[in-house]
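A single protein chain has been omitted; all remaining protein chains appear in their positions.
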Amino acid sequence: MIKALRTSALAAALIAATSLNAAAEVVYHRGNTADPETLDQHKTSTTYEANILRDLYEGLVAYSAQGKIIPGVAESWNVSEDGKVYTFKLREDAKWSNGDPVVAGDFVYSLRRILMPETGAKYAGVLYPIQNAEAINQGKLGTEELGVKAADDRTLEITLHSPTPYFLDLLGHQTGLPVHPATVEAHGSDFVKPENIVTNGPFVLKSFVPNDTIVAQKNEHYHDAENVKIDKVIFYPTEDRGAALRRFQAGELHTNNDAPVEQVPFMRENLGNQFRVAPYLGTYYYAFNHESDAVGDADVRQALSMVIDREFLADEIWGSTMVPAYSFVPEGIGNYGDPAYADWMDMDLIDREDKAIEILESKGYSESNPLQIEIRYNTSENHKNTAVAVADMWKPLGVEVTLLNTDTKTHYAHLRDRGDFDIARAGWIGDYSDPQNFLFLVESYNSGFNYARYNKPDYDALMQKAAQTVDLEERAVVLKEAETMFMRDLPFLPLMYYGSLSLVSDKVSGFEDNLMNIHPSRWVSIAE
Amino acid sequence: MSVTSAEQSSAPVMGRSLWDDARDRLLANKAAVASMVVLTVVTLLSIFGPMLSPHQFDTVYRDYVKVPASLESYPRLDQIEPGFESVAKRARMKVESYAMVDDKITATVTSRRSISEKATRYFDRSDLFEGAVISNISADKKSATVTADVQRMHFYFGTDANGRDMMTRTLIAGRVSLTIGLLATFVAITIGLLYGTTSGYFGGKVDLIMMRVVDILYSLPFIFFVIMLVVFFGRNFVLMFIAVGAVEWLDMARIVRGQTLTIKRQEYVQAAEAMGVENTGILKRHVIPNTLGPVVVYMTLLVPKVILLESFLSFLGLGVQEPMTSWGVLISEGAKNLQGAFWMLFFPALFLTSTLFALNFIGDGLRDALDPKDR
Partner (left out) sequence: MVRYILGRLLSAIPTLFLIITISFFLMRVAPGGPFDLERPLEAKVMENLNKMYNLDKSLWEQYIIYMKNVLQGDFGPSFFFRDFSINELFAQSLPISIQLGLSALTLALIVGGIMGVSAAIKQNRGVDYAVMTAATLGVTIPNFVVAPCLTLFLGVYLGWLPVGGWGGGAFVNVILPVVTLALPQIAVIARLTRGSMIEALRSNHVRTARAYGLSGYTIIVVHALRGAILPVVSYMGPAAAALLTGSVVIETIFGIPGIGRYFVQGALNRDYTLVMGTVVVVACFVIIFNLIVDVLYAALDPRVRFD
């Protein structure tokens, strides 16, 4: 048995070796959080879908290895004085994988398609700054009313509803990627099948086996093909992070865009620089239900926030893969300065605790009448550990905490259905680098995300004002005013800014840490 | 297991019931008796251990997150001085000199702000120190002497990701796991036994319908069943039994029914039928005792299954809720920490395994003792 085993292992190694030499094909084994729900870019919504789609397609703009917006299919663009009209000049050598040129009409078709209600695009809202987009998506206007026009094959003009300083970042989102109109017309929703698909990015889809692999082959028609070092990318869904780590250790994966938080010390010790943590554009928070008796009072919320030892959460529970958060908008975001920090941020924890106890006493809570709170969270090891630690931090205040976990769907359905709760865990990863993308969550008319049911006309007014302001500095001031109000009223209790974890083999170069956690395979090369 | 000696010791004594015999034979089985002792000890540890332990099962020691299991006390020597300095820094003091003699620390500190005696809280609050005293405060209140005792703690099984003592947690977890493991198994076996024997014994249409019901229950999506229970009835210990009981008796019923099909054709059953013994009598006296062999074996398999199933229920929000815990939950947490903190897996697994070994030997002993052919 053992002998047979050894020979077969040897045979496998031999086969691997010969195939490598024969083809000299560079294969990039890339771990990716999960399988995409679909490869139809207009129907996707997650970052792990974006990782694949960005390799298959190229939008008007693309991302550099550093996660910055760079020219994509558009080689240049200019913006009108009032900030409302963008004119893109498309590059001449942009081609689809079947050799067709990429023309402005393709983008008109694609943007109309995503906004058609019939498409059922989950993330169409990202494109609402385009003129009439919202009305079209809601079925109130026809798609031809969309503010996107092709002046000629190489000139695309996009008109916005109001000046939107982060519009180029929006176009970088996977919803801005084009589809090949002829293929979509011919195959309908089957255009994503490997045998039908036509893409314009650095790679083209070869196969998709759910829960196994997604294989993408280099696209020879891509305009920058000569600089693409990878011949084949294989995406592996790595839902089990522990298993992904073992596959990485065994050399079966070159990179993985996540890592098991439980094993951070082990990875730091044994993997060295191959384990990477970078700041990420997101905030981990607890939503306070304003309709709940327990946390309906802003002072009580403030007291609860004060006593949380965020350094402990970030460093011990999350193994320094998160950063303590004293504001809601993460540090380092674009179009903003320093976020509005909590005013007690520099006070010592014990002093904060004294103050918090004082507040709760003044609100009539005592040992005989303790504040009782329930924390709801979706099941996960680290959400559980976080909730346990937070509950422990509230103990000195005499707060009695019960914990309640449910599966993710039940959790979010409960929040959406306005179910009864005191505190619920949630997180937000920015779609684009702008504070508006965080602060809009608690606008009173944002029924989807405003889990706190925060309703303050002054706040809404500030957000409206910011939306009308073209000057970026002025706008930043208004937004900061809004965040200051947020931090005073505390609809959400910010705990930590997210960090992105990745495993990157020493052999890999071009996989660079960045705030957006975007790593197109196009920039990656592998040394053997 | 010494079955032979058991047979000798229970040489024919008239007027003894089957159960008397069985008990004597069980007690003569050394492995079974030893196992009963182990099981009792584990049970007693689960009940009283958490009360006797120096740590509460839910106390978070923020300075001791994931420390390895050790017989030596914490803090470690190389941990004390940096720990002291970081506490002093929090209290906005700078350590000028530091000396430790027999776990007593004496240090002089300076500060740019005025030092007050209240600052001892910072030291007492830390898990590392206790009994801090600030004395010799200088006239300008900028320097002082701090004395503090090192607080000695033992974590024999290490601590978890929140710095909670694994020993206390492992012990208290036994309460839930043993209860659900033994009780739910007992319920599942009773239902399965009654259902299976009835179905197999009566055969024909009765058997067909009863077994199709089993097939149906077997195929229903369990996760939705659990979610439905959570949504409609909230969380509750009894529900856990219902959820577990509802699925786990199915296999038992099938196995017992299979055995019954064979047994009912045996000569002694046919003889009893011919003598006009009632169905219930036959089932009780002949069929059920003869199915016990596989039942006992299956029982020892069911217990670990149920204990681990409980952790899946916890995942869906039906099982135990933090800070309470169970072996199943601890083991699945431990498995995630395999590289780096193996003690989080090892100790709960050790308890579960030894309990199951004990149950196995008791099960085998029971089977041997109850075996009618052995008398």
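Letters A and B name the chains as they come in the text, with residue numbers starting at 1 for each one.
Simple rule for what comes next: a contact is a pair of C-beta atoms (placed from the backbone, for glycine too) under 8 Å apart; a residue touches a chain by one contact, two chains touch by 3 or more.
Note that the structure is predicted; figures quoted are calculated from it, not measured.
Put simply, the hidden chain is in touch with A, B once you look at the whole complex.
Annotation: of A:363, A:416 or A:488, A:416 touches the absent chain (contact as defined above).
The chain that is not drawn here is touched, among residues B:137, B:301 or B:324, by B:301. Among the residues A:45, A:87, A:320 or A:525, only A:45 touches the chain that is left out of the figure. Within the complete assembly, residues 1-3, 203-204, 207-208, 211-212, 215-216, 218-221, 223-225, 227-228, 231-232, 250-251, 254-255, 257-259, 261-262, 265-266, 293-294, 296-298, 300-301, 304-305, 308, 331-332, 334-335, 338-339, 345, 349, 352-353, 356-357, 360, 364, 367, 371, 373-374 of chain B touch the chain that is not shown. Touching residues on chain A toward the chain that is not drawn are 5-6, 8-9, 12, 35, 37-40, 43, 45, 117-125, 137-139, 189, 192-193, 208-213, 236-240, 242-243, 246-247, 249-250, 252, 407-410, 412-414, 416-417, 426-427, 447-449.
Assume only the chains that are shown with their structure count from here on.
Inter-chain spacing, taken between the CA centroids of chain A and chain B, is 40 Å.
Only residues 242, 245, 260, 262-263, 265-266, 309, 312, 316-317, 348-350, 379, 381, 384-385, 387-389, 391-392, 402-407, 410 of chain A touch chain B when the two sit together in their complex.
Note for the complex: chain B touches chain A at residues 58-60, 62, 65-66, 90-92, 121-122, 125, 161-163, 227, 230-231, 235, 314-317, 321-323, 333, 335-341.
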